[in-house]
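Only one protein chain is missing; all other protein chains are in place.
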Amino acid sequence: MQTVMLEMAIDTSVDSLGPCRVPSPYRYQRFTADSERVLYDGDAGRVSERLRAALPVTSFEAAGPRADIFFDPANTKAAIVNCGGLCPGLNDVVRAIVNGLYFTYGVKRVKGVRYGYAGLNPALGLAMQELTPEAVKDIHQDGGSFLGSSRGPQPVPVMVDTLDREDIRILFCIGGDGTLHGAEEIHQEIKKRGLRISVVGVPKTIDNDILLCARTFGFDTAVGEAVESLRCAHAEATGTMNGVGLVKLMGRESGFVAAHAALAEGDANFVLVPEVPFALEGPRGLLQVLETRVRNRGHALIVVAEGAGQSLFPDSGRDASGNKKLGDIGVLLRDRIGAHFKARGLEGSVKYIDPSYIIRSVPANPNDGVFCQFLGQQAVHAGMAGKTGLLISSWANTFVHVPITSAIQRRKHLNPDGDLWRAVLESTGQPEHMLETP
Amino acid sequence: MQTVMLEMAIDTSVDSLGPCRVPSPYRYQRFTADSERVLYDGDAGRVSERLRAALPVTSFEAAGPRADIFFDPANTKAAIVNCGGLCPGLNDVVRAIVNGLYFTYGVKRVKGVRYGYAGLNPALGLAMQELTPEAVKDIHQDGGSFLGSSRGPQPVPVMVDTLDREDIRILFCIGGDGTLHGAEEIHQEIKKRGLRISVVGVPKTIDNDILLCARTFGFDTAVGEAVESLRCAHAEATGTMNGVGLVKLMGRESGFVAAHAALAEGDANFVLVPEVPFALEGPRGLLQVLETRVRNRGHALIVVAEGAGQSLFPDSGRDASGNKKLGDIGVLLRDRIGAHFKARGLEGSVKYIDPSYIIRSVPANPNDGVFCQFLGQQAVHAGMAGKTGLLISSWANTFVHVPITSAIQRRKHLNPDGDLWRAVLESTGQPEHMLETP
Amino acid sequence: MQTVMLEMAIDTSVDSLGPCRVPSPYRYQRFTADSERVLYDGDAGRVSERLRAALPVTSFEAAGPRADIFFDPANTKAAIVNCGGLCPGLNDVVRAIVNGLYFTYGVKRVKGVRYGYAGLNPALGLAMQELTPEAVKDIHQDGGSFLGSSRGPQPVPVMVDTLDREDIRILFCIGGDGTLHGAEEIHQEIKKRGLRISVVGVPKTIDNDILLCARTFGFDTAVGEAVESLRCAHAEATGTMNGVGLVKLMGRESGFVAAHAALAEGDANFVLVPEVPFALEGPRGLLQVLETRVRNRGHALIVVAEGAGQSLFPDSGRDASGNKKLGDIGVLLRDRIGAHFKARGLEGSVKYIDPSYIIRSVPANPNDGVFCQFLGQQAVHAGMAGKTGLLISSWANTFVHVPITSAIQRRKHLNPDGDLWRAVLESTGQPEHMLETP
Partner (left out) sequence: MQTVMLEMAIDTSVDSLGPCRVPSPYRYQRFTADSERVLYDGDAGRVSERLRAALPVTSFEAAGPRADIFFDPANTKAAIVNCGGLCPGLNDVVRAIVNGLYFTYGVKRVKGVRYGYAGLNPALGLAMQELTPEAVKDIHQDGGSFLGSSRGPQPVPVMVDTLDREDIRILFCIGGDGTLHGAEEIHQEIKKRGLRISVVGVPKTIDNDILLCARTFGFDTAVGEAVESLRCAHAEATGTMNGVGLVKLMGRESGFVAAHAALAEGDANFVLVPEVPFALEGPRGLLQVLETRVRNRGHALIVVAEGAGQSLFPDSGRDASGNKKLGDIGVLLRDRIGAHFKARGLEGSVKYIDPSYIIRSVPANPNDGVFCQFLGQQAVHAGMAGKTGLLISSWANTFVHVPITSAIQRRKHLNPDGDLWRAVLESTGQPEHMLETP
C-alpha cells in the first residue's frame, strides 16, 4: 500500500511556511494530523480497481484544525479577496472566514479587499474594508458580492507590495481559474521574497469545472435557478403551436449546469454541451432532428451550455480574465432554428431565454450555504497552520488541501461515457450523436 | 341622482340575447339584480367631487348570479378560447369557468379551443378539446397555457360558422386588446346572423392597461417576478465597480409593471415608462444624470418599460396582433450607456436583464389565483344570463359588466400626475424631467 | 348631493393641531386639498343604490401631501412605535415613514420606540433608537420587527410624559385594535394637556378585520404563506388512506385569511370561519358530513380560522392585549375527528398543521411592499400637516384619513351573504349550513 500511496500521478504535496509551534486555541480538541490523507475519488469513485491492480492511487492531505498552528492569532492580520463573475455563496464564504478567524482563533484584524485584485493595486485607490462578525452577520442572505469583484489581473509585485505593507499574513483568494492562477503567482512572488504570508484559495466556478474539485460552491444554487428558466421555456414552448423553448445556461467548457438542470426539470428534449460536438445541418443534425420532434409532438425544449457548438464560430480572441471569447450559441441557435422552420414551411416560434445574470446573482441555497461554511472554516484552519499555495477542495463528505498548481492544469469536463451524460441521454431521449456523418 | 346616473360619458349598457326565463339552478340563493350598479372609480376613486358638483358619474351593471337565466343548462354547450402572449392566471380562469359551468349550473359540455382563434378556423385542423373538472383539476398550478394560444386574427365569418356548427352557445374569450377586438367582431357577426350565442370576454393584459379595468389578472404575479430580476440586477450593479443594472420589463404603452416592481424592490434609481418622455443626451438627459449618480455612488439600477423611449427609434410597422413593433429600448440603453461611459473614461459595465419570458410563464400567485376564480365565476354568471358583447371588470372589491366596445377605445395609462408616479419619483429620487430642454 | 355628503352615519371628520402655515418643501408640486373626499365603498362598492335612493353616503378626507403643513421640518422630531403580534410589512412601513420624513420633508430626527408601548415607559429602561435611511435601508427584506414589539397597554400619562420630554412632535403608531385604542387614549391625553403632538395610526391586522379599512398590510402575504400550508395538508391527506388535512389559520373574529387561502389553493373541502356557526354532531354536523366525504373520496381538507367554533368552548377570559382568549379549535377538531373516525370504524388519520408563527414572520411580498410604502408616505403627509387622532386607510386605489375612534368601534366581518363567502361555498362544495337543526 505504501508504494501505492507515494507513486502519485499529480503533485499532491502542499507547501507550508514552516513548522507549526504555536498551540492552537481551538476550543473543541478534535485535531486533524498532517498525515491524514484522503483518497482522490476520481471521476466516479472507483479507485477499487486500481487498488486491486496494485496501480498507484492519489490521495490528498486532509483539511481540518491542526493542534499546532503557524501564526500567533494575536499578531495576525488576514485579508479576503474575491474575483471574477458573481457566484451564489461568495458572501457566505467571506462570512465563514471572518467568523472562523474571530471566534475560533481570536484573529481580530480582518480586511476585505474591494473589487477583486484591483483592490490590491494602490493605483486604483480602493481602500480595504474592516470585516467583523457584526459587519458580515447577514451578508449570506444577499446575492451578489459584498466585497465587490472584478475581472482580470493586476501586477503581481504591486499586489505583494500591498500585502507586505499592510502586514497581511494570510490572504484568502476566492475565485476561479484566472483568480487561482493569480493566487499562484502571488504565492510564488511571496516565496521568492521570503515573506511569511500564506495564500489560501477557495475555488469558485459556477460551471463546476475546476480540476480535483468534486464540487464548487454556488453550483447547486445555479442548477436550482436554472430549473426555473427551463420550466418557463417549457411553458412557452407548449403554450404555442410548434413552440421551441431554448435556454442558454452557463458552462464555458463544461456542461455540468446544463446537464443537471435538464435532469432536474425533466422536460428537456435536447441538451447541448461543450464536451459533445453536434452538427446543425444534415439528416442527423440538430435542425432536422428538432424539426421531426416538433412535427410529431408540437413542441420542444433545448438546453444549451454557452460553450457548446463553438466550432460553428470563428475564433474571437480572449477577454480581460484571459478566457476565450465565446460565440453566442443561444442567438445562433435561435436564428438558425427560426430560419430552418421558415424554409421548411413549419409555422412555429422560438422563445429564447438567457438567464445567466439572474442565476448567478441570487443568494446561496441552504445546501450551498452549509458547504460554504465548511469551505470557509477549512480555509481558516489551513491558513492559520501556515499552509500556502493551496486551495480547499471537497469530495466524499470530506475536505482536502490541493496544491493550486495541480488544480489549474486544465479544466474538469463532463465525461460523455459516464453516468451523468448517460442519465441525460436517457432523460431527454436525444440521439447520442447529432453529426453530419455518423 | 337618477339624472346623474343616466348621463354617462361612455356607453355602459350591456347587450343581451333576450329575456331570462329559465330559473337559475344556483344553490346559494343570493342573486344580483340587473338594476344593481357600481360607480366607476375613475383614476383614484374620487367621484365625490363630481357628486358634490352634481356632475354626471359613471356606473356599470354589477356582475353576479341572476335569479333567472337565459340558457337552459341541459341544452347548453360552451367553449373557451385564449389568445395572445402568455400571462399568469390563464389556466386559473379556464379552470374557474369549467368548474362554474359544471358545478354551479350543471352545464356538462365545455370545449377548449386550441391555440387561440386559430382553433376556430377549421382550415388549421385543430380539434376542440373536452374540458371537465377532472381535466382541469390541477392546471392552475402550471404556468403557460393549457389550451395553447396564438396571436393574430382569423376570418370572423369562418369562426362564427364554427361556433354555429359546433352548437356553441357561450364563447368565453380570454385575451387582450386584439382578442377583445376580435370578440367584438364575432359578437357583431353573431348579431347580424341573429344567432343566440353569447360572447363574454375576460380581459388579459400583463401590462394592466385595459381601459375601465382597475386590475387585470397576472399583473400582480408579474410584478412579483419582476422584483426578482430587479434584485439580481441590483446585486450585479453593486458587485462590480461602477456597475449599472438594467432591467427591461413589459409595458408596451404603460409603465405599471415597471412602476410597481420598482416600488416593491426599493433599489431602483431610474424608472423609464412610455408615459413620461426622456432624453438621453444633454446636461439633463439620462446619460449625464446616470453618470453623475454612478460617479457619486458607485452603482445604479435602471428599470425600463419596453415601450419607453420609442421616440428614439424610427417607426417599424406592426406585428401579427396589430401591435406597433417596438424598438428594443433595453439593448439601445445598454449600448448607449456603455458608449457614454467609455467616452467619459468611466470604467464600468452594464448588466442587462430581459426577463420577459420568465415573468409571463410562471403560475399565478395566490392573489391572482383568487382574482381569476372570481373572474371565471362572474363570466359564467354573465354568459348563462345571456349577456353578450361584454367583459368582466373589477374595481373596489366588486365585479362589473363592461361593454367590450367601451373598453377597447384606447389603452389605460399611468397618470404622471397621480399617486403612483409620485411614489416612484419619491422612491427613486430621479429628476422629474430628464429632457434636453427644461 | 351636498346634503347627502353631510348626513354621515359615522364620524368622518379628522382632528388637527391647528392651521397649516408652513409651505411644504415637497418637491413634486402635486398637492391634495383638505376638501378632496373619497366615497366609502362599503361592503361591495355598491353605493350607487344609496345615491339613487338619495340616501346618505359616507366619504372621507383624501390622504396626500398638503401645500401647507403644520410642522416646520427643521424643528420636528418624530417617533415610530409598533405593537402587537408580528405581521409581514411592519418593517416596510417603518422604512417608508423614515424615508418620507427624511427625503420628502427634510425631517432628520426620527426615533424608533423599542418593543411597542413598553418603549414609552421609562420604567422598562428601553432607550429609543436613532432611525436613518441608512439604518433602515434593507429592513424591508426581513420578516419580524426591526423595532421589536410587545402586547398590552402602558400607563397613558407616562407615555405622554415621555413624548413631551423627548420633544416628539409626531408619533406614528403601527398596530391593531388594542394599539389603536391606545393611540386614541394618547391622542386624548395630548389634547387634554394642550400639547402640539400629532398621533397618526397605521392599522395592522393580519386578519384584515379593522373597520373602514378595505385592506390592511400583511394580509396578502399571509394568504400566500397560508396557501403553502394548505398544499402540504392536501399532500398529507391524499398520501394516506382516509387522510384528513386540517389547517388552522389566523382569524380571531373574521375568516378572511381562511377564505382567501382556500380560494387560492383550490383543494379545501371545508372552510370554517367565526362568522358562520357550525355544529360538530348530528346528521348535518361537520363530523358526519366529513365522514361521508372521506368514505366517498378517500381524503378531505379542512381550513379553520382560529376564532371559528368558539361556542364549543367555555369562556376563558382575556389576554394581555385585552383580546378574548380563544379555545384551540384546531386541537379540538383534530381530537374530535380522530375519535369520531375511531367510533365509526373508519381507519384514517388527521394531519394537523398550525402554521401561524411561520405565516406572520415572513417578509412582505411585493404587493404588500408597495402597499406599505404608500401607507408610510401618506402617514408622513398626514403627520406633517398636523392631522391627528387618525389612521391611514385605503380603498379603491386611493388613501384616506379615518378618525381612529370611527375605526375601533367594532371589527370588520366577512359577510356570509356576500361574494367572498359565496365563492368559498362554490369552491369547496361544502353545505351552506352545518347545524344540528336545519
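As written, the chain order gives the labels A, B and C, with residue 1 at the start of each chain.
Here is the rule we go by: a residue touches a chain if its C-beta (ideal position, glycine included) is under 8 Å from a C-beta of that chain, and two chains touch if they have at least 3 such contacts.
Everything numeric here is computed off the predicted structure, so don't read it as measured data.
Taking the complete complex into account, C:353 is the one of C:160, C:214, C:244 or C:353 that touches the chain left out.
Set against the missing chain, the residues A:64, A:201 or A:355 yield one that touches it, A:64. Here one chain is not drawn; of C:60, C:102 or C:115, the residue touching it is C:115. Although one chain is not drawn, its touching partners on subunit C can still be listed: residues 86, 115, 118, 142-145, 148-150, 228-229, 231-236, 238-241, 351-355, 357-358, 361-362. Mapped onto subunit A, contacts with the missing chain fall at residues 1-2, 4-5, 27-28, 30, 36-39, 41, 44-49, 51-54, 59, 62, 64, 95, 99-100, 103-104, 140, 214, 220, 223-224, 227, 260-261, 263-266, 365-367, 369-370, 373-374, 377, 395-399, 417, 419, 422-423, 425-427, 429, 432.
What we mean here is this: only the chains that are shown with their structure count from here on.
Measuring from the averaged C-alpha position of subunit A to that of subunit B gives a distance of 42 Å.
Shared interface positions of subunit A, i.e. residues touching 2 or more other chains, are not present.
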